[in-house]
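Only a single protein chain was left out; the remaining protein chains are all shown in position.
The block that comes next holds chain A.
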Amino acid sequence: MKLYCLSGHPTLPCNVLKFKSTTIMLDCGLDTTAALYFLPLPLVHSPRLSKLPGWVSKDGAINLEKKELLDLSTIDVILISNYHCMMALPYITEHTGFTGTVYATEPTLQIGRLLMEELVTFMERVPKAQAATCWKNKEIQRLLPGPLKDAVDVWSWRKCYSVQEVNSALSKVQLVGYSQKVELFGAVQVTPLSSGYSLGSSNWIIQSHYEKVSYVSGSSLLTTHPQPMEQSSLKNSDVLILTGLTQIPTANPDGMLGEFCSNLSMTIRAGGNVLVPCYSSGVIYDLLECLYQFMDSANLGSTPFYFISPVANSSLEFSQIFAEWLCQNKQSKVYLPEPPFPHAELIQTNKLKHYPSIHGDFSSEFRQPCVVFTGHPSLRFGDVVHFMELWGKSSLNTIIFTEPDFSYLDALAPYQPLAMKCVYCPIDTRLNFHQVSKLLKDIQPLHVVCPEPYTQPPPAQPHRSDLMLELQPPPMSYRRCSVLGLPFRRRYERIHLLPELARSLVPSEIKAGVSVATVSAVLQSKDNKHVLQPVPKPAPVPPSKKRKRVMEEPPEVLNPKPLLSGAVPLEPFLATLHKNGITEVKVEETADGHILHLQTEDVLIQLEEDATHIICDNNEPLRTALRDLVLRFLQKL
């Protein structure tokens, strides 16, 4: 059993598990932090950005965490745990010869599609006249300024995929529901379990009859909108692959939410605008819910909230229809005449308005001061670029970062100098180290595999020994391009007996509760299932004596020799010898048993735990007689 680690990013994992005869890819996250090396893609011509010295804006390119570690076409299935972890799917399923199936839950597929479409729209609506690749040459890159010259693996940066590729990739997705058991080639069974992180997010169990591997990715124990995490099914795992813990372990989501609300209301009270760069699905639902409750108490009732994204409408609507994937509290609302999420009410009362982009209706209805939720959190593309240009100059305005994926200082770099206030309130509801150590104590996996960063304190806080995994035995850690041999050996395989064969068996009890029988059968292996069938009767020998095809003749069936079991007890055996006229016996004790020396006959009998030897020279009748005496004490099968 091997694990190929294609990504070293702890929250955007991409691992391949070879288990029995299957090759399973676990998630394919897309690390877009490389976008930070590029200039923002403005929607409206920005004289300031275009006047920046040095480099003209290039195509939005993306870092793809892949290496030629293994042939992608050999992958049988891809298991997706949440919509953030599937963004690289088109790179894997398209143009690689991939012929397998992708498994994901319905919300994961739908919201994942939205996020991909949004990304594509962001890229395609500001097309680039030219694409440049020459600079990626090591020689040229060395001469480049600033951080760009230190960027690693620039050759793996790829152009963004297209809508066709997205559609084609998503057509390979097979939908699954929580706890649904999916058979893979009869060899293993995979099951998604609710992970509590986002709509439709799942952990996976991959098990055969005798082995169980759990894959935990992006889970949350907090009470937010999705269905709570299912923990008990993760028990008794041989291996637990642990990824997707919180990226900001020092920030408690509750405290950050409070921080978010107080900064927001402080800005609004002072007459400023608030910009929240965020993904179009996920934490935004919780933010809107929190604000819904907070608005009245903070006297923000009349402040408009704008949600701008090409998929804003679909995202808000989709969230309301995935009732079965929601937490209990919201599920029960489905039976009432009110929608599960309160953002519907915000929309009805015109407090929350959503637009596909800043062009069109938005520009005529836009009113300040206001709160704008829009993407992309990297501040390099999407409508957020426009608001940064618009509001950056006033110290009354505030930008509040809630997504933890990007360093906010790097994201802000091209907009400096900035008068706008910046607040960093990363809200990451995924498991923290305290929760995960409690979880692991509970579910007791034999071995834990995790990304290397989890095995040491964060580099910025080397003294925080509480912010790492401390387990006994210590977890196996991986980094990008590691290949791990998972530390357990498969020892058993399940084989079926056909009823007619079973009927023919004669079990004999060798000790209480254990019976043994010999089986003679033909083992048939097909589709990773093994069946013992009765031995076919030898075909009646054809009258013709011509044996043309000797090879086809079934093997001659011999009755197998009986198997012996039991031990020869010394005293009764001596008594039997005596009865049979052998009286002069010298008994010698050895490490393994006894040696009997029959002095008159000059015969040695070695009685050992697992063997008995009769040594006598050229006296076959005596040997046979002695053998029969020994056999009296043993059971035959």
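Following the convention adopted for this analysis, contacts are C-beta pairs under 8 Å (C-beta built on N, C-alpha and C of every residue); 3 or more make two chains touch, one makes a residue touch a chain; residues count from 1.
Assume contacts and distances are computed from a predicted model.
Visitor: One chain isn't displayed here; going by UniProt, is it "Mini-chromosome maintenance complex-binding protein", "Hydroxymethylglutaryl-CoA lyase, mitochondrial", "BHLH domain-containing protein" or "BRCA1-associated ATM activator 1-like"?
Guide: Going by its UniProt entry, the chain not pictured is "BRCA1-associated ATM activator 1-like".
Visitor: Of the residues listed, A:Pro228, A:Gly258, A:Pro304 or A:Pro534, which one is in contact with the missing chain?
Guide: A:Gly258
Visitor: Considering the whole complex, which of A:Phe98, A:Phe294 or A:Phe406 touches the chain not shown?
Guide: A:Phe294
Visitor: Decide which residue listed in A:Glu124, A:Glu324 or A:Asp466 touches the omitted chain of the complex.
Guide: A:Asp466
Visitor: Hey, which chain A residues sit against the chain that's not shown?
Guide: So the residues of chain A touching the unseen chain are 250-252, 255-259, 261-266, 269-270, 294, 296-299, 425, 461-466.
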